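This is the structure I have questions about; it appears just below.
Every protein chain of the complex appears in place save one, which is left out.
== chain A ==
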Amino acid sequence: MALTQVSSNKCSGGYQKVFEHDSSELKCKMKFAIYLPPKAESSKCPVLYWLSGLTCTEQNFITKAGSQQAASENGIIIVAPDTSPRGCNIEGEEESWDFGTGAGFYVNATQDPWKTNYRMYSYVTEELPRLINSNFPADPEKMSISGHSMGGHGALICALKNPGKYKSVSAFAPICNPVQCAWGQKAFSGYLGSDKSTWEAYDATVLAESYSGPELDILIDQGRDDQFLSASQLLPDNLIAACSKKKIPVVFRLQQGYDHSYYFIFSFINDHIKHHAKYLNA
């Protein structure tokens, strides 16, 4: 699992780097971004995994979210992987922006022709943490996860499917109930097949209803003027209802005037990093 450094830039006292590696899980070359705070030079640091949304690469978060200052101050490593395998030459891979390349949906595909490469769930929960823990000064016991939109969905399911693995979870405008929305139905039927019961294993709302494990403190920010909210792609109310019923603590903030963009993420990323720091630095 050799790592190739693609770029390295000093940022907020630490380094924002990009690496490339051959993924055993995805059977292709993958890039990921990693921010190493100044504290990482002398001691092990907790890691926050950031899962980006549809169409994104590892670049969007590190160039637009402005997370580095808060990460530097709180001594947190932030790892931002790509959103799907790339260059696998699968038919239909590049056909649409909400399926295939840039739209891995953080599931392990079971259907041909996707099942060989589209194993983003295993990649972000297993392979990537192993890689990070063995190559960087990361504290393997302290991981948290966050994401935006499709990545928000990814973050929520990773946390809900692996009780205790992540110290905390947060999300920006997550797809909360993909089983019920057009994006999710399209992706899940493509990756997982027509049996809807298999979809539920990757649906945050369904997972919340059956969650049992250590208490999770979930922070969710949602822009009120998000066009995908009004298009019923995100469905946060369903997740809130499930969490209320299961007494899973969620603070859901509907931010007036904000849309689905990285401007929205930039505005509240500090709150999210503080939220994770509370648990990662406890």
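Methods note: contacts are C-beta pairs under 8 Å (C-beta built on N, C-alpha and C of every residue); 3 or more make two chains touch, one makes a residue touch a chain; residues count from 1.
Rule of thumb we're sticking to: contacts and distances are computed from a predicted model.
Asks: The hidden chain: which UniProt name fits, "THO complex subunit 5 homolog", "Tubulin epsilon and delta complex protein 1 domain-containing protein", "Fibronectin type III and SPRY domain-containing protein 2" or "Proteasome subunit beta"?
Replies: Looking only at the record, the undisplayed chain corresponds to "Fibronectin type III and SPRY domain-containing protein 2".
Asks: Tell me which of A:Arg86, A:Arg119 or A:His275 is the one touching the absent chain.
Replies: A:His275
Asks: Of the residues A:His21, A:Lys44 or A:Arg253, I need the one that contacts the missing chain.
Replies: A:Arg253
Asks: Spell out the interface residues on chain A facing the chain that's missing from view.
Replies: Residues in contact with the chain left out: 70, 73-74, 215, 217, 219, 224, 240, 243-244, 247-256, 271, 274-275, 277-278, 281-282.
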